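Excluded from the complex is one protein chain; the other protein chains are retained at their positions.
After this line comes chain A, so read on.
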Amino acid sequence: MTQPLLEISGLKTHFGVGGTTIRAVDGVDLVVNPGETVCLVGESGCGKSMMARSILRIVPPPGQVTAGQINLHRQSGKVVDLAALDPKGAEIRSIRGREVAMIFQEPMTALGPVQTIGSQITDAIQLHLKVSRKEARNQAIEVLTRVGMPRPEQRLEAYPFQLSGGMRQRAMIALALSCQPRLLIADEPTTALDVTTQAVILDLIRDLQAEMGMAVLFITHDLGVVAEIADSVAVMYLGRVVERAAVDDIFHNARHPYTRGLLRSIPRLGIRVGEELDTIEGMVPNPFNRPSGCSFHPRCVEMIPGRCDRVDPSRTRLPDGTEVRCLLHEPHRQETAPAGALQ
């Protein structure tokens, strides 16, 4: 077993708003191995983006990483706990964009609007690598070529608004890859794109990953995208990872009722016209008003009355490696469950 690249345990990111606390990320455990693609899936508001931002310590105020560890195995062999670093300190800044880079959903807001693509990329390169302006420019051209940008020399002089959506996304990927990070965090990078462009960008990320051997933490709500690129998957619900498994197990042997519900509610190509989709009833609860016990119980079809609304399930590791937070899968409780249900 290789050493993991990133190990997150018990991570909590909370937002204090007027006396109350929103627990956006509430005790997340996650492992990313070198070269692996981990998909983080969940509906809007489940905390997946805040989770990603916590890793780079770019949580917007009043949010704060309040507990847990984010252990990054650095290139030098040193292990740093990112959660313990000063978010404005030198060490985290030497990691951001260098060892861990991020791409965002909306390239138009993530890229600087008044700086050319070229100067944004060369700035990033010069910040982290000791190279001359000219050398940085050559590297920028090289990385733009690599992401499939036509005529990269001319595009260096282009501003983001002069590019189409797909090209802008390529420019942002080029910016993220400019210092050859070991981990790329991709926060819904294809959500705003057309399916045809999405397919091309996914191919690109996959090829670049194979070529550069970097790990990818891919955040999405689209299970189709997950099936296309993931090695392993973590499903989030209300700030927690409720199920973590290899991609094949998620799609063919899902354990958590929420994962199963999500899979049943996606329209698949090949479905017959008029065929009914299953849905998960209700909606994601308001984070101010979190249900007691298992936070999924009000929407769960397999809810055990008297137990799921009281007991907060702990993380259970099943023999095949799947980790799940659900009372149905807690071994010692499984035996007592029928008795409990009869009461």
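The working rule: contacts are C-beta pairs under 8 Å (C-beta built on N, C-alpha and C of every residue); 3 or more make two chains touch, one makes a residue touch a chain; residues count from 1.
We take it that contacts and distances are computed from a predicted model.
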- Item | Chain not present in the shown complex, as UniProt names it (candidates "ABC transporter ATP-binding protein", "Class GN sortase", "Aldehyde:ferredoxin oxidoreductase" or "Cellulose synthase catalytic subunit [UDP-forming]") | "ABC transporter ATP-binding protein"
- Sole contact to the chain not displayed, among A:Gly10, A:Pro62, A:Gly224 or A:Gly306: A:Gly224
- Item | Touching residue (missing chain; options A:Leu127, A:Leu263 or A:Leu318) | A:Leu263
- Item | Sole residue of A:Glu91, A:Glu142, A:Glu157 or A:Asp203 that reaches the chain not shown, by the stated touch rule | A:Asp203
- Please pick, from A:Glu43, A:Glu106, A:Asp123 or A:Asp309, the residue that touches the omitted chain in the full complex. A:Glu43
- Logged for chain A, residues touching the omitted partner chain are 43-44, 164-167, 194-200, 202-203, 221-228, 230, 247-248, 251-252, 261-263, 265-281, 283-284
